[in-house]
Every structure is written in C-alpha cells, then in structure tokens.
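In this view, the complex is presented without one of its protein chains, the others remaining in place.
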Amino acid sequence: MRSQSEYGFFYQPKIMSGVAAMENIPVELDGFNARHPFVITSKEISSSGLAKKFVKALYDSNTIIGALYDDVPAYAGIGLIRELAQFLRDRGCDSIIAIGTGSVVDAAKGINIIVSTGKDVLEFEGNNAVLGHLKPFVVVPTATIAPYDLTGCAAIEGKEIISDYLFPDIIAIDTRMIRGCCSDSMRATALVSLTQALEAFLSPQSNHLTDAYASMALRIIAEHIVKAVKRPRNKKTCLAMANAATVSAAAFHNQLPGPVHSLGMALSKLTGHLPGLCMGALLPAALKLRSKKKEPFRSDLLLAVGGADRYAESAENDRANKGEAALMNLISSIPGIPQGLSSLKVPRHTAEEAIALAAKKEPALKKQDLEEIISMAL
Amino acid sequence: MINYNNYPEIKPGKKLLKRIYVATMLFVFGRAFQAVSRVDRSAKEEFAQMPDDFVLDFCVVPNGPHMIVGKDGKGRITYLGWNPAGKKITLAMRIKNIEAAMRMFMFLESSCVATSRDRLIVDGDLPTACNVLHIMDLLEVLLLPKFAAKLGVKRYPKWSQLSPLRKWTSRLLTYVRLIA
Amino acid sequence: MQEIAGTSNKILEVDLATGSFTVGEISEKDRRDYLGGKGLGLKLLYDRLKVGIDPLSEENMIAFMPGVLMGTGAPCSGRFEAITKSPLTGIMVTASCGGPFGMALKTSGWDALIIKGKAKKPSYLYIDSKGAQLRDANKLWGKDTQETQTLLEKEGSGAVAIGPAGENLVRFANLCSGHRFLGRGGMGAVFGSKNLKAVVAKGGEYKIVPVNKKKFEKARKNLNAYINRNSITSGAYRNFGTNANVNLSNAAWILPVRNFTGGSHGEAHKISGETIAEKFNTKYHTCKPCSILCGHKGQFAGKERSVPEYETTGLMGSNLEIFDPVALAELNEICTRMGMDTISTGGTLAWAMEATEKGLFKSNLKFGSTENVAQTLKDIAYMRGIGKELAMGSRWLSKKYGGEDFAMHVKGLELAAYDPRGCIGHGLSYAVANRGACHLSTSLFTLESYFGMASPNAKRGKATMVKFFENVYAAMNSLHICHFTAFAVFLEPPLVKLTPVPMLKLMVQNLTPVALAVMDISLWPELWSGVTGKRLGMLGFKKIGERIHVLERYMNTREGISKKDDTLPVRLLSEPRKCDHTGKVVPLEWMLKRYYKVRKFDKNGIPTDRLLKRLGIEKK
Partner (left out) sequence: MIIPGYYEYCCRVKTIAGHKALEKIPSELARMKAQKPMIITDKGVAGAGLIKIVQSAIKSTKGFKTSVAAVYDNVPPDSELTIVREAAKIYRTKGCDAIIAVGGGSVLDTAKGVNILVSLGGDELMHYAGAGAVKQKLKPMIAVPTTSGTGSEMTLVAVIADHSRSVKLPFVSYFLLPDVAILDSRMTKTLPPALTSSTAMDALTHACEAYTCMAKNPVSDATALEAIRLIASNVLNVVKNPNDMEGRLALANGSALAGMAFSNSMVGMVHMLGHATGGVCGVPHGVCMSIFLPYGLEYNLHRSGELTAELLLPLAGPEVYAATPKNVRALKAIEHIRKLNEELHQATGGRHARFLKEIIGRDGTQMVPKEKLPDIARTAMRDASQFYNPEDLDFNDCMMVLENAWEGTPLNLKKIKKGGKGMKF
C-alpha cells in the first residue's frame, strides 16, 4: 500500500466551534498582539443582521474594530482588494476578520497578502508562493461555508494562490452565524464538502494523516447531510456541517484536488451554477467511472459512510462494494440533488470547455478521465 | 472609491447588566471562600496544601470584574476585594470573556464543562489551581440546593463522602459567616 | 410585375452542405400567433433548432425575416430581422437592420429565409424567386463588408455580408447590409462558421400591396403625421442622429465613462451629435424607406464617413475616454469595414484597458489614448496577437484572466451606452433582456432619464414597466417597424400629448399598470391588419408580444438560462460612481423578484407551465 517516501500534513487554523465562539476572538487576537481588526463582510450578511451580532459579541473587550466593510460583492475583483488594503493601512489595523464565505474570505486573503508583504497579490500567483508570515486572520464562517474557504488557497481574479501561510489563523464557527437560509444553498454547500472530503479520501496519494481527517469529515457528512438539506435552519445540523467543512478542509489542503472538484469548479465558472450543484451532478459519474475502470474502493469507505456496525458485519472482500453502494445511496438520498449535467442544462460544448479548463489547472489529472466523467454525466 | 466615512471605527460597547451580575456572584464566592476556609474540614485540608504566599485572582478578561482571595500573614484565607492593583498575584484564573462567565454563573455550563470547553485560562501553579477548583465544587455543594448544585458538579457527594450532618453544619456556618 | 397581397408566406430553407433548398409554407396559426419578423423567426427556429448545440457548429441555423410591412411603404418599415443562436452568448439572439437586403428578399417573394449546414468551401448564396444558389466566394473571401457588397451589386438589389471579422469567427462579428448592420450577438461568426461570405437577393420581382388598403393608408398617414410632429423623430434624431443622446445622457449621468466608472464627463460635448453636425457638414445616410432619417454621414478630415451612432460614440468614445470625433469616425469606419459590433468591441476594449491598468492582462491599450486602438481593432478582426483573445468578448476574457467585476456584460453580451446606475429600471431591463445587455428590449432610459416620465431612482413599478415595454417592442419588432417610431406612437397621441409631464410621471410611477394600459398604441396593430387583412387589436398585439418574449425566454431557459444569469456586472451592483454623490447602485434583487412575479415566472426565472399553456407555447 501507499509507499511514498514522504508526505506532509499541515493545518494552521485554530478552530473554535460552538456556543459563544465569537466572544473568544478578542482573547485569541490578543495572543497575536492584535487589538485593532479590520472586518469585511458582504451586504447579505450585514443586512441579515449577522454583522451586528458579531459586533455585539465583541462588546466588553479591548478590541476596536477598525472598520466594518460590508460591501464585498459576490465577485471580489483585484481593484476592490487593493482599495481595501489601502483602507486597512489608512486605518492602521493589525489583523483581518472575514465574516462569510467565498469572495469575502478570498478578498480577505488578498488584502492580507498586500498589507503584509507590501507587494501585489498577482505577483504570488501559482503554487507554494513564498509569502512569509501574514497578519493574523480570522474567519467567521456563515452557513455556506465550503472546505475550500478554510484552506490555504485563495482564488483571486480566477488565479489561484496556494500557500501554507494563507490559512486563516482562527476559525470561529459560532452557532449564531451558521444557520442556513434555504435548502438550495445548503445542498450546494453540503455537496462541496462531500466532494472535497470524498476526493481527499479516495485520492491515490492519501496517507494516514489526511485519512484521519477525511474519514471523519465523511462520517459527519454522511450522518447529517440529508437532515441539513431538509431542515437548513436546524442549529445542530448546521454546526455539524460547518464542522465537517472544517475537518475536510484539513484533508483537502494536503491533497491534490480531484477530478470532480476541478471539473465542478470549471463548470460553475462557465455556467454560473453554484459549484456544489455541478459537483453533485458529476459525483455519481465519477464513482461509476471508478468502478468501471475496476479501481477498487477502499474498504474503510464503508466505515466512514455506512457506520461501524455495517462495516464490521460485512465480509472483508465485500466491504469495498458495499461502501460504494452506501455512498451512492447516500448521494441519491440527498433531496433535490441534480440528476446529471442535463438537469443543469449544460450543453456538451460548454462541458468540453470545462474539461480543458480543469486539465489546464490541474495537470495531474488525466484528461481521458475527465472526458469520461463528463460524457457519463451528460 | 471607498467612502471611508461610511465605515467608521467601532468601539466595543458595554454589557452592564451582565457585568453587575457576574461581579455580584464573584463577590459572594469571594466571601464564601473566606467563610468556608474557617468552617469546613475538607476545605481546610485543601487550603493547607496551598503555598503561603497564595493570592488568587479570579477574573474576567480583559476588564474584570475581579475576585481576589489570598492568604494573609497568619496563613488564613481572606477575601481581598475586587481590585487587583498592588497585589502580588500568584495564581490567576481568567475567564476568557463575560459571556463565558455568564454561562458559568448562570449554571448553563458547569465548571467542569467550562474547563473542558477551554473557557478558563490558568496562569500559575497548576496543583494550587486544582485545589481552588476543588473548593469551588465544594462551595457549590454547600451554597446551592441539591438540584442546582447537581448541574454544577460532576458527582454530587455520596453519603460516604459527605454525611448530611456535616453538610448541613458546614452549609449553615458558611452562610452565617458569609453574611456576617 | 407580379403582386403579393400582404404576405407570401413562403419559407426558403437552404442547406449549405449540399447547396440544396426546400420551399415551405408558414402556417396560418404561426402567422396569427407571431405576426412575422422577430416573433415568427423565433417560432421557426424553435421548431427546428436542437437544444444545447454549439452556435458555431453546422447544426446552428440563421433565419432572415423581412417584416410584414416591408415593401408596403409604411413609414420606417424598411427593416428586416435575423435570428440565430449567438456564439457570443450561447443563447438566442435577434437583430434588426435597415439595409437593402430585407427589401430584396421580400421582393424576391420570400417571407423567411433559413440557412443551415456548412458549406464545404467559401461561398455566397444567391437568392431569387426561383430559389437559392450556392456560389463560389473565392474572389470575395478576405474582402471587407463594403467591397464585398460592391462586387455583388450587379447580382442583386440587396446583400448581407460579413467582413474579415466574421470570416475569422470573431465572436462579436456582425452582418452588414448596405451601411446598416445586424449588429449584436456575433451573427457574422455564424456566417463565418458556415463558410458563407454573403447572401445576395435579386429582388424587384414582386410588388407588395396591402390587403386592406383603406385601413392601411389611414394608419400610415397618422403615423407619418406623428413622426413629423414628434420632437425627437422630426427634430433631434433627424438633425443630429442618435448622437443627440450624448448630451442628454451626459446630463442625466448615464453616459458610460472609463469602463462605466463614471456617468458624465466634461468633454462629452465634443462628440455630441450637435457638435458633429456643426463641424463635419453632415448629410442623411439612412435606411430606405424612412421618415425619421437618423443616419448621417459627414466629412471627417477630408474623408466621407458615416457619423458614428450613439452607441459607438458612447462605448468607443467616452467609455474609452476618447473625445476626438475624427478618430472616432475612423474607428467606426474600421469596425464597419471589418464587420464588428461597435458596442461589444468598445466594451471589450474597455475591459482590456482596465485589466491592463490593474495588471491582469497585458496589452498596449490605455484609457484616453487613441494610440494602438485602430491597430488593435484590425488585430481583432484578423485574430492576430492579442486580438485573438480580445475577439472572444469580455465574458470569455474575464473568465480567463479575472476581472469579472468590471467585465461589463450580461449573459455575455456587452452593455450598451447607458449606465443603469442613473436609471435603475433600465438596469432591470438589462438584466432580464433575452439577448443579454440589450438597450432595445425596453429602452426604459428614455422614460426615466430623457423625458422624466418615470423616476430614475424609484424601484416601484419598474418590473411592470419592463414587462410592458418588452412585450410591446417584441411585437413591434415582428411587424417589423423602426424602434424609433415608438417615440411618435407613445408620445404623440392626444392623451399623452396633452397631459403635463409631472402629472404623467405621477401616473406612470404610482399607477403603473393603469397608466400603461391606457397608452394608445393602436397604430401598430392597425398597420399590420391593414397589410394582412386580418383583425388585430391593441390587446391582441400586447398578448402576441408577451408570447414572443416568453417563447424567447423559454428557448433560453432550455439552454440553461435562469435567475443566476439575470444579473448585472458586479460594478453596477456594488460600486457607486464618483460623479454621483448619492452613491447609488442598482437594487436589482428587489426588482428582479417582482419582475418574475409579474411575468409569472417561477422563483428561478423559468416560465411556468401554466404561463406557457396560456400563451399556447408547446413545451419541448
């Protein structure tokens, strides 16, 4: 089995999850000698009252919020990031807090790069850019949190910057902030978590360290995903899903992205669908391809997805198959999951563009595999 | 262009009621520390294990309230008030924020759950901190009725550990000393 | 000469792969339900096009539809429509043009021309009353739009042709007929992908006469009178062309400046219609027949050139901060000859300039500098150097290089020269328009910013207005009559003419459905029923408009369009302009929700089954 000469594992953030997690931010920032954070978030979050909750949570502390910028749009361009970096400098802030997901977190990472290194974000495009230590960076996720946001990757203007230094230093998952709004967004979010955890778990480069995190993420997701989609405002399931995202982020960052993730991101970019939906539409196809190519699933997939009892009861050589069946069952039981790319109305020529895009971004993926996944999903 | 004026600096507000509540509770606990050290046998044992220069600052960061308890020159435990200024603190037990303190003192989180949730920062000699926590547990048992104390401690003492006679005498004496 | 009473109802379907053609008949029902022009063209393609095809593949088709009024002598009726699946946006695109090809096609006896397949070698299509002939275009290939048409002059009375841009599959290449264009959506690339250089029609073989002459004459006279009375159609546009909009837009803060970062500019007067008319000795240069006469040409530095239209001036002028009319006329001329849509070209160049400024993209383009622009335009047309990528349009570029927040497009189609932060109703119209950021689907900016008949900053009622004008204009484009006749039709009837503007505004803004319902637009349906002899009232006319619009929407939703695509560039939604101290942005989400409601679409922006059934659109 897996006999690589060496493998690394790194997960920088301190996770604080649960009741009154945000109240601990001042203490943690103080540990970094920071008392003057710059807070960014999006209009939706501030208008739904979550930003106010955050401000209230910081009452009775010594932390002065330098500015609460709540106008980050769904696409944060380089222009905005530069302006915000200048804003941060002008206010003399010493740390960054991002409330939200997606573009807010990416923008915060971009701002952090500019203010900490003094150079422009775009200079660091590509893998493992040497950034050096950045300013303390806190993420307060909301319901649509995907593992991707919590890793050391930043997607700015379609360019990816990956570095161990880009991790958030603190992730404060607060029960007040992570309640979902509707099944649709919850489904899309959960599917991203599922895909990223699954691909980290099934990756040929998996190792003991990433396995531990990926299988735990899968366990939590398998237990909660259906309920989370059905009842997106349930505090407990939301907390569980946010935790799953956090855990799978640890595995995801330390593995190469798999085909479904890459294709899903590319398709989402080209068609405007949420990434989760694209991934959900591709996932069954990718699994089928795997079994078609006779690449056996790992036996402990069943343990992660089906639970300990089912795993133990099954015969040893049967576990991989049962694991696959359990997984397929789980995916199909998610209410409203897109049935193939046709339900998303993705035409073939767009899908082909997505293949090219994904193959260019992740040269390690085999183009033939991507093509097969797409044609099966269509 | 960002209009800076739309995004002003936000100074943290105050949670006055919560502070008053926590301060009151800390005052009661401080007085009770002093009281119980003179009446209860097992509390005396615990205090005896503490070093002579023991001064505890039990507080909420960053702005208080505080509760300071220490040994005076004669080795007796006394409540030293709410102001840490000028006192040589040997053991600081800090609650990370007022919200956590509220949860603790409203018995939403028992002291052991609070500890396991990392709500407390202990700075100083750990064994002494253990003694303090033991006494806190004892105080909860003595000061509160059984149903409330059960929420606060992991295991409500059995007869074999704490006979009703001892419990009630200690409880009575502690209350008397607390008020007097 | 033979006569056609009303319409010939004949479809000519040409398969370029074999050069063969078939003749079909348009059904009675389709003619009634979709009038003609745009509506009928959409219906014909709805029956024929497969879902999900690549617009540049041979499976795509393009339909040419001369209007019902064409050839009857109705005012401003010299227009025809083309419909295809756009390579720029990937969804349906319809475009209207006042060139001579329409008349030539109609008077060759055809009410519809549908071209499909792909020619094996560069060819052009010859059409007469007998049918179509595929001819070798060897000597035409590589020629610009004007040269091509000159070479084809002898073969027919009207042609539609592409320039080098279309041959090289520039995604926003257009089709040129005379000096007018089927501008938007990259129809030129569809021609190019089919190896089709041009279509020429013999024309003059039939004479078109209205069925109900009396009724037709009456409506025609009325409309002519309105047009000659209206201050825009008989004044501003007739004297200065559409460029008369420059000063109006500048004053209303809706002129795009520096890739839509500003809404007005101190130098804008230099390129206004008034200045150009005064300085460059302009003359008419219009569609035929026409009563408005908005097209002009002038003497620019010794050369006779078309006066740029407002959209060109806005997007290649103020939007790039170029305020030199001579340079502008030259750039316009290059686009004309290469066969490229000036709106999309301007939008793409503006993106490139800003992206260069921000370090996302490498080019030698700069705001405010005419240097390299002409060269870049040619590079785009020939797909050379950076032109190769610029030719893909701003959506593609921004997906590849980043900068999606300032890529000013909706559904891939670049914005026209009206900044919706100064007229938010128009912003909604941009977001939901079927072909992308189209200024013609409602032209709400006229109401909001030019005439003051609706408040440009109020959200209320805008959904209803957008729906009403979309329907009416969809029907109008099916007649098919010039868009500008709307000024006359809406503003000149007594009710509107005599009511004071503040009163009108109050009515339109607060009692929107009532105010719109009492608007008298009966001239349009009357013209149609005069020509065809069939009865059509105002209500029927509006319902047909709705049917056409919803059909197009439904065709687009089959291609994957939904709420996620009905949006505006991030800049318009979140970035206030410097000129605007109130810091307004477009409150799209609010209006969009109401729009779907009045349109009877579901929450995701898809037409409901009930709606389709009510309008008689068969689900496929």
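In this document, chain identifiers A, B and C correspond to the written order of the chains, with residue numbering beginning at 1 in each.
What we mean here is this: a residue touches a chain if its C-beta (ideal position, glycine included) is under 8 Å from a C-beta of that chain, and two chains touch if they have at least 3 such contacts.
None of these values were measured; they are calculated from a predicted model.
Trainee: Need the list of shown chains touched by the one chain that isn't shown.
Mentor: If we consider the entire complex, the absent chain touches A, B.
Trainee: Of the listed residues A:Lys14, A:Lys56, A:Arg89 or A:Arg176, which contacts the missing chain in the full complex?
Mentor: From the options A:Lys14, A:Lys56, A:Arg89 or A:Arg176, the contact with the absent chain belongs to A:Lys14.
Trainee: Can you say which of A:Glu44, A:Asp60, A:Asp106 or A:Asp211 touches the chain missing from this structure?
Mentor: Hidden-chain contact among the options goes to A:Asp211.
Trainee: Tell me which of A:Thr117, A:Thr246 or A:Thr271 is the one touching the absent chain.
Mentor: Final answer for the missing-chain contact: A:Thr246.
Trainee: Looking at the full complex, which residue from B:Ile10, B:Leu133 or B:Leu173 touches the chain that isn't shown here?
Mentor: Of all options in B:Ile10, B:Leu133 or B:Leu173, contact with the hidden chain holds for B:Leu133.
Trainee: By the contact criterion defined above, which parts of subunit B meet the unshown chain? Give residue numbers in ascending order.
Mentor: Residues touching the hidden chain, for subunit B, are 49, 110, 112-113, 115-118, 121-124, 126-131, 133-134, 153-156, 158, 160-161.
Trainee: Using the document's contact rule, name the residues of subunit A that touch the chain not shown here.
Mentor: Residues 3-21, 24, 30-33, 128, 130, 132-133, 164, 207-209, 211-213, 215-217, 219-220, 223, 236, 239-240, 243, 246-247, 250, 303, 308-309, 311-313, 316 of subunit A touch the chain that is not shown.
Definition applied: only the chains that are shown with their structure count from here on.
Trainee: Quick check: how many Å separate the C-alpha centres of subunit A and subunit C?
Mentor: Subunit A and subunit C have C-alpha centres separated by 42 Å.
Trainee: Any idea how many Å lie between the Cα centroids of subunit B and subunit C?
Mentor: Each chain's C-alpha centroid was found; their separation is 76 Å.
Trainee: Can you give the whole-Å distance between the Cα centres of subunit A and subunit B?
Mentor: Roughly 41 Å, centre to centre.
Trainee: List, in ascending order, every residue of subunit B touching at least 2 other chains.
Mentor: 1
Trainee: Mark out which residues of subunit A touch at least two other chains, giving numbers and ranges.
Mentor: There are none in subunit A.
Trainee: Can you list the residues on subunit A that touch subunit B in the complex?
Mentor: 18-20, 23-24, 26-27, 30, 55-70, 83-84, 87, 90-91
Trainee: Write out the stretch or stretches of subunit B touching subunit A in their complex.
Mentor: Of all residues in subunit B, those touching subunit A are 1-2, 4, 7-15, 18-19, 61-63, 96-100, 103, 117, 121.
Trainee: Which of the residues in subunit A come into contact with subunit C in the complex?
Mentor: 43, 71, 73-80, 82, 120, 122, 156-159, 269-273, 344-350
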